[in-house]
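To start, the structure under review is shown below, and the notes come after it.
Here the complex is missing a single protein chain, while all its other protein chains stay put.
Should a chain be cited, it is by its letter among A, B and C, assigned in written order, with residues numbered from 1 in that chain.
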Amino acid sequence: MKLSFDTADEQFRTEIAGWLANNLSGEFETIRFRGGPGDEHMFGEERKRWEQQMAQGGWTCVGWPEEYGGRGLSIEQQVIFHEEYARAGGPGRVGHIGEGLAGPTIIEFGTAEQKQKYLPGIRNGTELWCQGYSEPSAGSDLANVKTKAEYDQGRQAWCISGQKVWTSLAHESDWCFVIARTDPQSQRHHGLGFFLVNMHQPGVEVRPITQLTGTSEFNEVFFDQALAEDILGEPGEGWKIGMALLGFERGVSTLGQQMAFQNELDEIIALARRNGAAQEPDIRQRISEAHIGLRLMRYNAMRMLSGPADGSLDSAALVYKLHWASWHRSLGKLAMDVLGSEGELLMEPPYELSRLQSLFLFTRSDTIYGGTNQVQRNIIAERGLGMPKEPRG
Amino acid sequence: MKLSFDTADEQFRTEIAGWLANNLSGEFETIRFRGGPGDEHMFGEERKRWEQQMAQGGWTCVGWPEEYGGRGLSIEQQVIFHEEYARAGGPGRVGHIGEGLAGPTIIEFGTAEQKQKYLPGIRNGTELWCQGYSEPSAGSDLANVKTKAEYDQGRQAWCISGQKVWTSLAHESDWCFVIARTDPQSQRHHGLGFFLVNMHQPGVEVRPITQLTGTSEFNEVFFDQALAEDILGEPGEGWKIGMALLGFERGVSTLGQQMAFQNELDEIIALARRNGAAQEPDIRQRISEAHIGLRLMRYNAMRMLSGPADGSLDSAALVYKLHWASWHRSLGKLAMDVLGSEGELLMEPPYELSRLQSLFLFTRSDTIYGGTNQVQRNIIAERGLGMPKEPRG
Amino acid sequence: MDFKFTEEQVMIRDAADAFLLAEADSAAVRTAMASELGYDPAFWRALCDQMYWHVAHIPEQYGGLGLGYVELCIVMQAMGKRLACAPFFSTVALAANGLLLAGNEAQREQWLPRIAEGQTATLAFHGGGRAWDATAVSGEFTGSGDTYTLNGDYCYVVDGHSADLLLIAARNSQDQHELALFMLDADTAGIERQWQATMDQTRKQASLSLSNVTVAGNARLAGCQADGSTLDTLLDLACIALAAEQCGGTDAILRQAVAYTQEREQFGRTIASFQAIKHKAADIALKSEVAMSAVFYAACVADEYLAGSAGDGELAAQLPEAAAMAKAYCSDAYFFAAGNAMQMYGGVGFTWEYDAHLYFKRAKSSEVLLGNGAWHRERIATGLLGPANGGET
Partner (left out) sequence: MDFKFTEEQVMIRDAADAFLLAEADSAAVRTAMASELGYDPAFWRALCDQMYWHVAHIPEQYGGLGLGYVELCIVMQAMGKRLACAPFFSTVALAANGLLLAGNEAQREQWLPRIAEGQTATLAFHGGGRAWDATAVSGEFTGSGDTYTLNGDYCYVVDGHSADLLLIAARNSQDQHELALFMLDADTAGIERQWQATMDQTRKQASLSLSNVTVAGNARLAGCQADGSTLDTLLDLACIALAAEQCGGTDAILRQAVAYTQEREQFGRTIASFQAIKHKAADIALKSEVAMSAVFYAACVADEYLAGSAGDGELAAQLPEAAAMAKAYCSDAYFFAAGNAMQMYGGVGFTWEYDAHLYFKRAKSSEVLLGNGAWHRERIATGLLGPANGGET
């Protein structure tokens, strides 16, 4: 066991930190620390330009193999990259679905032509992606897919009809990957396909969902005979590919997420020192607990990333979502309690929230999207501890 | 709504308080505050004599109708009786199963002869009862009764074979009521009978269960062709009668239980003031919370006892077990945390616990016996909120 | 002792529920909360002219109905269920109570009939900081006898931007230990009022700035104790009313969430059939029941307090503790209920469209208003354990 980074890695840290300091300035100064969870709908245009700035510096898709335009960074260096990015206040990446989900999936399951067609746009920050996973009647029950794919002999292509929900960045995106049912007789995870759909066509409509914050990070996306440009793999392989994709989701970027959490915690600590809450015993304990929780989240992630030699990679990974979601929701409540009575007062009418107020409200969704806490607990108990599955109705 | 007691009731309070002050002295001084939960196995003989002392004063079965030797007290006066009894440090009643459970059940379901036979012994404190409800493989699943009752034509009586568990006071008792299966083909709550069994016979064996306190409040009771002196109601009515009996369990005596809780809380508060824990913010909050919880338990019980005019009798009663059990378990933990490092040190080897240490350990059973917290939550959700029942295996 | 609603109280409750079901549905609440005024004047007129709630507990000689605090709490509870938007709490539980506690006969006759006519009123006392008792007063008065001048900034003034009448707490600028209450018209010269947009839009707050506001001698309420105890009592009474509202909200969000889970299906079952959902609901139900007992115990105490000459009677003496218990318990119960309900709703729970977030925000704002759970528990701890820090506070 070794926790420190070696010299080469520390040099790499200096390099990326330097690039960020030089580039995250000027026109990009305003988007520092913006566009994160609860703020994802803000500064769309600026963040698109920033994505291309990153690409020009060679800082997109740093974990991809070099043959697809990536840097092929080691896990350690990816960790450092994400840490420094968050530390510098790098804005929420509009390209992250393409870079972290669509790209790796295409690399694993796509044909040579598909790789040629889709990867450069992701790599260069010119084509943005969103995901069509959840459906209104499904929620955490991902296999309950009602969206249909029918092969249209006239158009010589699969056509998608149905509705997806909780799709972030849908209105900014050029492409969407969609899980749809290719076999109308099939049930649950059988008979599904994994489709790549151009968002710029008449059959696609995006409707924002207004959340309790008054903002709209998420959308509904309606497909009405929308043309699927490609299918990844074969009809019937949609579930397998979709599950593999979800596997990419838990990765080194979690350490970047944690740096963003650290920024939030730092703001709470500074506020508590300023307004006297730091002298309240309950607040002291809770700030301390939040600090411990975040530090240990980091070491948990490093165990997860260090691989399975200790025999418990799986369990460290299984608990990750439940851990950060619960921790973050508690942090939101802590923020409000440190604010005290001031916490009620908005920045401006009608509903302009401060960052900490937004944190309080938005973190209520953390324990729901991407698998509710209840579903996470089922997964831990069933896969991690071998307990029986829930009976189905 | 009216919370205060009227003058006649306050006079009654003076009467019972006076009787207790005069009688709970001399030979009975040593059993004050003894024999409660976690201490039920102590001072059996003295407490039997005290039961008869109570009977001579006319203070047993105070809620029973006068025709059966009771006082026919109003709810208010029963409340006052139990409060004053607990306040005076009256010992745990060895007669409480007879007085609170067996007696009322016999009054409701027994024949004239059965009433004649069993009620005077309960009333006079000369015959003690225990209950044969739970079985080893049943736990909170009360209907899973495996104990058998067979009608023996030779002995002209029902004979009981099987095993009951968690039977408190079994070795002190003269009688036991037993739920047993009269129809061997039946399942769950069908085909059961409610039997009255004399404990002084060869077919009955009592084995104490040692608990985590090192003491034995509970027992296993083995029946091997034990003769049942009587059956209450008809074969097949056992479940109905048993459920009615459980209904008697939640009653005015809960207010006495609360006074015992108050004694424990008072001891914790005195300790905290003495050892400096009262200056620890966390302890202050928790003592305050315990105080609030207990006070509100009292008003909840008073709503429950005042009847259904507010439309929510049932729900106030449904939550009662979960409330007191969870509260009491927290109190046990609070006691240990107020004790601090001293909490580890026993009174004497090998395993002599102080009252607060015993509280800490014994209260772990509160959330289990009489229906676990999980079962209580099911009951609240299903009966109180109309949510679906658990699927059976 | 009879701790249940009388028949008349049940009628009042049922009438309140029926009135609000018709007049304060979700659409009405959403319209009202989006306005700066914060309520529909027609609704307020109906509430006054049809229901007489604004004068429910005002004695008949001042134009009121002469009912008790229990009845007032029944109405508050009903309004809490629907999140009804009206200047009711401010007018009745703050200003009218202030006049009842501290006004002499002439002052009550001067002001209470104006409230009875439908004019609105509120209390301004808070000068900022984290305390929620008389120590929070920082506004000052000068003068004596015939005329007084008031100066200072006031925050967290409920309905302060719209109230017709203002009850103002201030300290003697020459002697900070002398605290007084003044009743005046809101359009008195020198008062600036600024609406403050709040996270919970269903209850409005304002900040007030008083610059050399000159009032006649009889504006100073004659019965106000200089040591702040009258203001503290007023805040205690307000806490009880607010706790009643919280209790109503707790019950309502529980029922709405349970109803939703009975409809929503996942994994082929209604989500209400999952034990995790049922147990969350059961835990809320427990708190809801106990909250109900806390509120109506405290309301009975308030009744006795207001009926007798202040301070008489065993029950009346419990006012500070009863208020602290009710506010502490109901604050935490409501937030627990609303937070868990949002989790029970899943994805839709954090959309603007569903009402869950309205309850959630109301739960948080009413938790903070008049002091949160920890604040009130510390008050009780001081009573049980002496002041924190060995009396140095």
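Keep this in mind: contacts are C-beta pairs under 8 Å (C-beta built on N, C-alpha and C of every residue); 3 or more make two chains touch, one makes a residue touch a chain.
Remember, predicted model here, so these are calculated numbers, not experimental data.
The residue touching the chain not shown here, chosen from A:Lys48, A:Lys148, A:Lys240 or A:Arg377, is A:Arg377. Which of A:Thr14, A:Gln56 or A:Ser288 touches the hidden chain is settled by the complete complex: it is A:Ser288.
Although one chain is not displayed, chain B still touches it through residues 134, 137-141, 144, 165-166, 209-212, 214, 275-277, 280, 282, 336-337, 340-341, 343-346, 348-353, 357, 360-361, 364-365, 367-369, 372-374, 377, 390, 392-393.
In the full complex, the hidden chain is touched by chain A at residues 1-6, 9, 76, 79, 269, 272-273, 278-279, 281, 284-285, 287-289, 291-292, 295-297, 299-300, 302-303, 305-312, 315-316, 318-319, 322-323, 374, 376-378, 380-382, 384-388, 390-391. The chain not shown here touches chain C at positions 274-276, 279, 389.
Please note the rule applied: only the chains that are shown with their structure count from here on.
Farthest from chain A in terms of Cα centroid separation is B.
Contact analysis places B-C first among chain pairs (by count of C-beta pairs in contact).
We define each chain's centre as the mean of its Cα atoms; on that basis chain A and chain B are separated by 54 Å. If each chain is reduced to the centroid of its CA atoms, chain A and chain C end up 42 Å from each other.
In chain C, 270, 273, 277, 374 are the positions where the chain touches two or more neighbouring chains simultaneously. Looking at chain B, one finds that residues 281, 285, 391 touch two or more other chains.
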